[in-house]
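First up is the structure itself, then whatever we jot down about it.
Missing here is one protein chain; the remaining ones are kept as they sit in the complex.
Our next item is subunit A:
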Amino acid sequence: MPVAAAPRTPHAADVDEVPQRKLYRSADGRMLGGVARGLAGHLGLPVIWVRLAFLGLFMWGDGLGVLLYAAFWVFVPLGVGGRSGHRSYFDTLPDGTRRLRKPDKGQITALIALCIGAGIFISQVQVGGASGRYVWPTLLVGAGVVLVWRQADNARRAHWTEAAGRHGRLLQVARALAGVALVGVGLTVFIVVRGSAAQLGNVLTATLAVLVGVALLAGPWLIRLTQDLSEERLMRIRAQERAEVAAHVHDSVLHTLTLIQRGAEDAGEVRRLARAQERELRNWLYNPEGTGKEEAEEPATLAEAVKKTAAEVEDHHGVPIEVVVVGDCPLDERLAAQVQAAREAMVNAAKYGGEGGPVQVYAEVEAQSVFVSVRDRGPGFDIDAVPDDRMGVRESIIGRMQRNGGTARLRSAPDGGTEVELEMERAANAA
């Protein structure tokens, strides 16, 4: 494969990132710790060669193979790399359990090699002899350690796969316990065989004392470590939040800025875009929910209704509308009519009075009534001079308010702008 040999030139690196081959212990297709499999994948050798090499080192290298293997196990992280083929000794089922695959040639060879190795080992070491007294406990301890370490790997693996069910967890606990028990038995046998059984009590007491001492010494440090860890996690959550904000700003704000750059000569459109973006950003930043999504459903309260209406008019007519709402109450039929009337007033203000500056909308929910005022600083007009066939103000605003039991007042000064005041009794008080 040219992958490993591909020179990582600067521009090649950012055009298509060649994944740097790192040494991982293989998580699948492993027999013990995945060291051999990982090495094999890394070096591009058949896995069986690596395994045989380890076995050879173990037998004729005075246990060097074990040391080497253990070192790899400890220092090389578990990963998904290192698979050179798709040959696996196990099939991983979707639920995370694994079952043995049909044995292939490599596996049989490995098994035979293992048997031979074990035979040689047993024949070399006089199991029953004096040295055997140390060999068995050592083997027991070793087996226990391997079990526990392998367990830790599984726990890490479960992080990515998240497939450990209840059954799997029980099995894990059982395995961990078995490992600890093996180590314990091994150590005990060691002690008992070396000294006499009578000293066992003393030894246990001493061990306990040492353990308590270690706990006392390391305890605070461990607590600090956990605290640091949780703090670090908090920071990460914050960073994630910040990233989300950045993403949002990137998505919507930059998009709008691009649109503004393209249509810079159309002042009205630019203003409309900028206002819409400002509103969206504010909504996103300051709303408690902070979703910033455009809400499709009808607003349920007066404040929301007024704000939404103003936003629509603003978008449609490109005139800024400043909304101030004091208090809030649920929207009913009459208040909805009032909001409709206010909308009409806003549209008029935007159409005829928008040059004088932003349109001011003020809504206040009082104990008895709801008051809405829409005000512009345009040229103003004389209501009596408006021809009878123009129904906008008369019907949509005054008429609508009266039909629903409210009042509408119109004030207009020749150069002081126009103000429409809408007042409606609250339904709760009327009922």
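By our rule, contacts are C-beta pairs under 8 Å (C-beta built on N, C-alpha and C of every residue); 3 or more make two chains touch, one makes a residue touch a chain; residues count from 1.
The rule is simple: contacts and distances are computed from a predicted model.
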UniProt names the one chain left off this complex as which of "Transketolase family protein", "CRISPR-associated exonuclease Cas4", "Amino acid ABC transporter permease protein" or "DNA-binding response regulator"? "DNA-binding response regulator"
Which candidate, A:26, A:256, A:309 or A:360, sits in contact with the chain we can't see? A:360
Looking at the full complex, which residue from A:311, A:325 or A:422 touches the chain that isn't shown here? A:325
Missing-chain contacts mapped onto subunit A: 285-286, 288, 322, 324-327, 358, 360, 362, 364, 367, 373, 375, 416, 419
